[in-house]
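Just one protein chain is left out here, and the rest sit where they should.
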Amino acid sequence: MLQEVAQKETGDLVINVGPQHPSTHGVLHLVITLNGETIKKVEPHLGYIHRSIEKMCESLSYRQFIYSTSRMDYLSAHINNHACALAVEKGLQIEIPERAQVIRVLMDELTRLASHQLWWGALAMDVGAITPFFHAFREREVLNDIMEETCGARLTMNYMVPGGVMFDLHPNFQSRVKDFITLFKSKLPEYDELVTGNVIFQNRMKQVGFISAEDAVSYGCTGPTLRGSGVSCDIRKHHPYELYDKLQFTEPLETGGDCWARYLVRMEEMRQSLHIVEQLIDNIPEGEFQAKTKAVLKLPKGEFYSRVETARGELGVYIVSEGGLTPYRIKFRSPGFSNLSALDHMARGQKIGDLVAIMGTLDLVIPDIDR
Amino acid sequence: MNREELQSAITALNADITFEEGGEYLTANIPADACRDIMQALHNLPAFEMDYMFCLTCVDWKTHLTMVYHLESRKHAHAVVIKSKLDRENPEIETLSDIWRTAEFLEREVYDLFGVRFIHHSDLRRLLLTDDWEGYPLRKDYEDPINMIKL
Partner (left out) sequence: MDVKDNQQHAFPGDVHPTASGGILVSKLDDVINWARSNSLWPLVFGTSCCAIEMMSTASAKYDWSRFGFEVARATPRQADVIIIAGTIVNKMAPVLKRLYDQMADPKYVIAMGACATSGGPFFYNTYSVVKGADHVIPVDVYVAGCPPRPEALLHALITLQAKIKAGDKREKIVIEKFVDSN
């Protein structure tokens, strides 16, 4: 009713996108105010996949709750598990064996690769090219097979546990990862040829969805979204966990602040992840893959916060413990939530067709936002 | 600034601030009515320059609610946790959404799940749940016999 009045007075048009819309990558509902084709306002409505994970975790033990987090940002399942394991380990004050650290880093980076592959395919599909989607999934399946061999699952791995990882690596792991590196190195130029160099694609990306560095920081953007605006924010560099301080990789930065900058950052991140995997794959130390922990974990009274870099940005796990068997309160600071809050800012003044490109480069995973 | 310097600098802002022992980050308890001034100072003063709010949440302690803010400065690379106690029956605190814009959505989430009202927030509505939802589910005494199957 109110919207109708607004419409009559100003000639604005209010349209709904979602919750069932192919380009929202899930169930996001956007109420968009349009003036002609120009976006005046984008208002996200969340909660269409709010699964009350935080409440549920309050009744799960410290070993159990980790599993529900692979369902949050399912494209970075390992990294989510990793963040939770780190928080619990902080509470228990255990050191994990070096082999486990290496395995964790390897898995994290492979996950990041798989996530970026999917993002790349989905972004290209969003802006109208359907073939890259199949290319991306072809290579992603190789990674999925590697994961499946070691972790037993293709998507929701639940592989990292407090104290290390759940099982040892599969004997084939090293050789298959090496095969994958060779394969993917030959495919990356193909990706560039197919999409990056495409003039139509570039025109859809450049000068679209601009956000300045100050605004991005104020909105709490992290990950490639913020790096696209030229702010260094990689948790792996600033607050290194596991082995990241000993590894060589660079944090790609672009200063454009537009979709194109975010695109380039992610493409470069894939190369960096490959580089990290290459450094480690021949140097997996022998030894235990799990530290000795008690069967029933009890965290001391206190608060524990862990931060990791997922494929989308900074994930924080905040555990408040009362000394019991279950967390008293748990909060997941999800990267997508903050990145999404900047969507309105980025989209204002753009054409409605560009909204899809903006959302594509934010790489939203809705269950991660809603939790 | 390191932890001690940060602690003394924050103490200088307001006499009522108390600090918690231990913990990974420096944790300060501030009175709710002074929250906005202190936060403004933490954001604006060049000595702090806490430009990045990486977490905003609330904890229900059954007797009271506690707002928890995690702040970080990208320039000085120091971080601080600010806590503020709220009355459970009538929780109210000034909004910070004009200082850190990320707070706008995070505060809506806290309003939705804990029922904390943020004064002067431009658009305080439920974010995740439907508008006609009753109660605040992340509170400890929340009961929902229809939807919740207790284990």
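Letters A and B name the chains as they come in the text, with residue numbers starting at 1 for each one.
Here is the rule we use: contacts are C-beta pairs under 8 Å (C-beta built on N, C-alpha and C of every residue); 3 or more make two chains touch, one makes a residue touch a chain.
The structure displayed is predicted, hence computed values, not measured ones.
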{"item": "Touching the absent chain when the full complex is considered, from A:40, A:63 or A:154", "value": "A:154"}
{"item": "Touching the absent chain when the full complex is considered, from B:45, B:77, B:119 or B:148", "value": "B:148"}
{"item": "Interface with the undisplayed chain - residues on chain B", "value": "128-130, 137, 142, 144, 147-151"}
{"item": "In chain A, positions touching the absent partner", "value": "19-22, 26-27, 47-53, 55-56, 58-59, 67-68, 71, 74-75, 118, 133-134, 137-138, 140-141, 144, 154-156, 366-367"}
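Quick note on the criterion: only the chains that are shown with their structure count from here on.
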{"item": "Of chain B, residues touching chain A in the complex", "value": "22-25, 27, 51-55, 57, 59-60, 68, 70, 74, 77, 81, 100-102, 104-106, 109, 113, 126-130, 137-138, 151"}
{"item": "Chain A - residues contacting chain B, complex", "value": "46-47, 50, 52, 54-55, 59, 90, 214-215, 217-220, 231, 233, 238, 302-305, 307, 314, 316, 318, 320, 328-329, 331, 333, 337-338, 340-342, 345, 370"}
